[in-house]
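Only a single protein chain was left out; the remaining protein chains are all shown in position.
This part shows chain A:
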Amino acid sequence: MRDVAVVGFAQRQMQNFDGSPQCVELLVPLFAECYEQTGWTRKDVGFWCSGSSDYLAGRAFSFVSAIDSIGVLPPVNESHVEMDAAWALYEAWLKIQTGEVDTAIVFGFGKASAGVLRRTLALQLDPYTMTPLWPDTVSLAALQARLGIDAGQWDESAMAEVVNRSLTDAEKNEYAIRAGGSTVEDLLARPMFADPLRKHDCAPVTDGAAAIVLATGDRAHEVRERPAWITGLSTFSDGLQLNTRDLTRSESAARAAAALGGLDGVEIAELHAPFSHQELILRKELGLADDVRLNPSGGPLAGNPMFTGGAIRIGEAARRIWDGTADKVLGHATSGPALQQNLVCVMEGRNN
């Protein structure tokens, strides 16, 4: 295995992006930030990989238009996944492992506000037995939340505590689109949106984009004194049929962590839980100790751009290595309904 590190990260999050779904004008300044952080030009980037979906905003082949933001004549080595950019990072990491390239930029973008996001996401469900009812993603999460409440695995107070901690931490995150802590009592006094979920239990609909720079060996040391070395990366998926899954669990998350031999020693974890109770599921399934600091950025409840929210978790976690806050961190990404797909990325700092 080649040593690969996260060495650059840039992001934008907003409630309503007043621009085209191809998001070129969001991406150009993000890449400029990546070049500034690394001292590179685009010619230093061996591979590009993006995550996005045309379903989000109705623009056909938006990922093709988006690469205008790179400058692609002469052509660049480039690929795309119809998943969160965290999985684009997985592809780029594999590409670097092949030895073909030493560096990569992965990026994601999306304008979720162009449609009704919770409805659009019904298109990722089984097209025979689910999509005809248009089960919106918030309703599915609410069914999951109640199963856990009824089973005594968590309660509304525990969910509110997740929200309160997230929105308090988000006050220090300039990119957060929802921030401001209050009290558990105050949160529980607010009205239900999708009983037992209140609006603050659900990640806000967010537009945005993000880019992450990967480099191997010496290229990483050129950029950072303390690169965030990827020491574990795995992804697993649960089945499509929601009714044959135990929704109070996330078996794929547990398997992803187990594939890395567990997550002992992780000090800070950025978890991609778009609903408050899902953080409680993930903490348990990933086997994170009680003293692991969760989502110091505020996490997805403070802002969750579709196709970028997972990658942002990896970027936020990597920053804690760069600045010396932690020696071992976790970035997690999810995709699909009710935590169907899960990716874990462990990063470590070395003082050498």
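To be clear about the criterion, a residue touches a chain if its C-beta (ideal position, glycine included) is under 8 Å from a C-beta of that chain, and two chains touch if they have at least 3 such contacts; residues count from 1.
In the analysis below, contacts and distances are computed from a predicted model.
K.L.:
Quick one: the chain not pictured, UniProt calls it what, "NADH-quinone oxidoreductase subunit J", "Tripartite tricarboxylate transporter TctA", "ABC transmembrane type-1 domain-containing protein" or "DNA-binding protein"?
P.N.:
For the chain missing from the view, the UniProt record says "DNA-binding protein".
K.L.:
Touching the hidden chain in the complete assembly: which of A:20, A:37, A:153 or A:168 does that?
P.N.:
A:20
K.L.:
Which residue from A:10, A:96 or A:142 sits in contact with the chain not drawn here?
P.N.:
Considering all chains, including the one not shown, the answer is A:142.
K.L.:
Of the residues listed, A:167, A:242 or A:268, which one is in contact with the missing chain?
P.N.:
Of these options, the touching residue for the absent chain is A:242.
K.L.:
One chain is left out of this view; which of A:28, A:94, A:189 or A:289 touches it in the full complex?
P.N.:
A:28
K.L.:
Which parts of chain A face the unshown chain closely enough to count as touching?
P.N.:
On the chain A side, contact with the omitted chain comes from 18-22, 24-25, 28, 31, 42, 55, 57-59, 67-73, 111, 114-116, 118-120, 123, 127-136, 139, 142-144, 146-147, 150, 192-197, 239, 241-244, 247.
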